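Got a structure here, written out as structure tokens. Questions coming.
Here the complex is missing a single protein chain, while all its other protein chains stay put.
The letters A and B name the chains in turn, as written, and every chain counts its residues from 1.
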Amino acid sequence: MSGGLVSGGLVSGGLVNGASGTGPGWEVVVGLEVHCELRTRTKLFCGCVNAFGDEPNTNICPVCLGLPGSLPVLNERAVELAMRIGAALHCEVRPSAFHRKNYFYPDMPKDYQISQYDEPINVGGWLDLPDGSRVGIVRAHLEEDTGKTTHQGASGRIHAADYALVDYNRAGVPLVEIVSEPDIRSAAQARLYVTELQGVLVATGASDGKMEEGSLRVDANVSVRRRAPDPAGAEGSPAPFGTRCEIKNLNSLRSLGRAIDYEAARQAALLESGGTVVQETRHWDEDAGRTVPLRSKEEAFDYRYFPEPDLVPLAPDAAWQARAAAEVGLLPSARRARLAELLGTAPAPQQLEQVGVLVGQGLDELVVAAVGRGAPAELALVRAANELAADLDAARALDVGAFASLVAMEAEGALTATQAKQVLRELLAAGGGDPARIAAEKGFEALSGGALAAAVREAVEANPEEWARFSAGEDKLAGFFTGQVMRATAGKADGKAVAAELRRLRAAPAGPEGPGRSEQP
Amino acid sequence: MSGGPPSGATEPAVPSPGSGAVDPTPTLGREDVAHVAALARLALSDDELDMFTEQLARVIEHARDVAALDVADVPPTAHPLPVRNVLRADEPRGGLDRDEVLAAAPDVEDGRFKVPRIVGEAP
Partner (left out) sequence: MNPGALAVAASVRSGERRARAVVEETLEAIAARDPGLHAFLHVAGDQALEAAAAVDRAVEEGRDPGPLAGVPVALKDNICTRGVPTTCASRILEGWLPPYDATVVTRLRDAGAVVVGKTNLDEFAMGSSTENSSRGPTRHPMDPTRVPGGSSGGSAAAVGAGLVPLALGSDTGGSVRQPAALCGTVGMKPTYGLVSRYGLVAFASSLDQIGPIARSVGDAAALFEVIAGHDPLDSTSLDAPAPSVSQVLDAGVEGMRVGLVAELVDGTAPDVARRVRAAAGALAGAGAVVDDVTVPEMRFGLSAYYLIAPAEASSNLARYDGVRYGLRVDAPDVAAMNTATRTAGFGPEVKRRIMLGTYALSAGYYDAYYGKAQRVRTLMIRAFDRAYERFDVLLGATAPTTAFRLGERTDDPLAMYMSDVCTIPSNLSGHPAISVPFGAGDDGLPVGVQVLAPARGEEQLFRAAAVLERAAGEVRS
């Protein structure tokens, strides 16, 4: 099986349809392991600062360096945050214990990792995704992070390095590892899962969810299996799971999606040709766009788990569990529902999409608050979705009252859409202000109905040829007339109102004074 | 020269038949020792392999008394005393001076610990 067979072309057209997981023969089955760095002040087992980006080896102590004689002591806040995550994912919080996972690697100060093995703190939950699907959660447990190695030498890539340098600032940072059931059936769903999980983790206060900074890391377990011959029929029970491969080095949602598609196609092609999938760990090569097996000197790792003798078991009482659950805050799904409710009984699909985007951006609060102050919901939604994305930081700092007033002004017709957008831009830059004052300073005011009609009639009379063509049906000439009116009124006319007036004139019966006759002001 | 246990020492009793005890002790062989030596990152010469195999096999053999016990209903003791929930507040506590730590390191570059190239990714 040459590498050439498993090319981009095969992925898009061939054995597995990566976009939806459905295809002529094969279905992809994905389980995800997400490692989440917890937002604690200090590390999991010592009082060193938990910070990103400090000078190498400046946040170290005997414990996180694993010096002879050092001992771990568990961080209370890490346990609190782990329980919040468990609550947010509908897990059962259980008495738990720590185990040692033994293996040699230079980024491991003790050459064992303190983790949780068969008694994890959170067990058995689920996450509902915006597309209506549900992904089961097997467990979410606590463990310590490793240090960071950089490979130095020819190309900086692991396979060609001459030596490596190790920084232990990250060693001992608290992690929660969240393991999903193999319920995911496409690359898109996998991306949706990670995105939604990211939102949940940020909502609990446990994480800042930054994949690009490494505070959220994803590994994918991918396998394929034959689709049931007739999904709707009596014989429609799915085949058993195929052999899976673990894919590492997925540094972005895009990599996650691409890697799943590639790996599913690779495995399907292998099986189609009569080969077997070897259970192994594979590395996603972003530049080459493929997974490669890792050549390691170790045979299958024997971690020799045993209970960590330096730590005592953990059994948070019901009161503490309840306090943690109460701190979880509004989850993304609840925030989407809250915003959608403001739009009435049947929001359009486009609106729901905007709702999702705003929640993801953390701007739903703004819209909900503005509506609470009298701004009409639909317009507030549209303005927020369309105009605030350019500068999210400013948007998140925007004064609610100012935003609410602005939307209300536009809704009442005191400002045109164009004017409103300009005022909003100024509000963003200043973090707030008085929309009425800004509008007055700019000389903005929407044209009154009569003045607007007069301006339209003037433009029509000044351009009889274009009017004749527009009257005959050349609708796109409305733009021409709108431009004329805008010029004449220094932008105070509302584009939609102009278009409406043009259509009205066109439709009106011809009178003795022609179409130029004005309406009463 | 050396003998076995000091005179007068009694061998541990083997449980009587019918106690439900099983004796599943596999005998420890040369391949086992070679395998665990590799896991523990220890290199052994052939002579050492022979010597250690013989010595370790005798210890494992002696441990048959434990392996033979039927203790399925007895919970394991991971900690001798029943302590739970030892926690620490999430407060920073001064760490080590980097220079003092790196001074003890075998090889250093750019404020980091330098090691020969790593073959294979972390598990």
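Throughout what follows, a contact is a pair of C-beta atoms (placed from the backbone, for glycine too) under 8 Å apart; a residue touches a chain by one contact, two chains touch by 3 or more.
Predicted model only: the values in this text are computed from it and were never measured.
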By the document's definition of touch, the residue of A:Gly69, A:Pro240, A:Gly274 or A:Pro349 touching the omitted chain is A:Gly69
For subunit A, residues touching the missing partner are 62, 65-74, 100, 102, 104, 106, 109-112, 164, 166, 297, 302, 304, 306, 309-312
Absent-chain interface residues of subunit B come out as 1-10, 12-13, 24-26, 28, 32-33, 35-37, 39-44, 52, 55-56, 58-60, 62-67, 69, 71, 74-81, 83, 86, 88, 96-97, 100-101, 104-107, 113, 115-120
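Throughout what follows, only the chains that are shown with their structure count from here on.
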Interface with subunit B, subunit A side, in the complex: residues 40-42, 46-49, 55-62, 65, 73-79, 97, 103-107, 146, 149-151, 153, 158, 161-168, 248, 281, 283, 294-298, 301-304, 307, 309, 311-316
Interface with subunit A, subunit B side, in the complex: residues 39, 41, 78-79, 83-96, 98, 101-102, 109-123
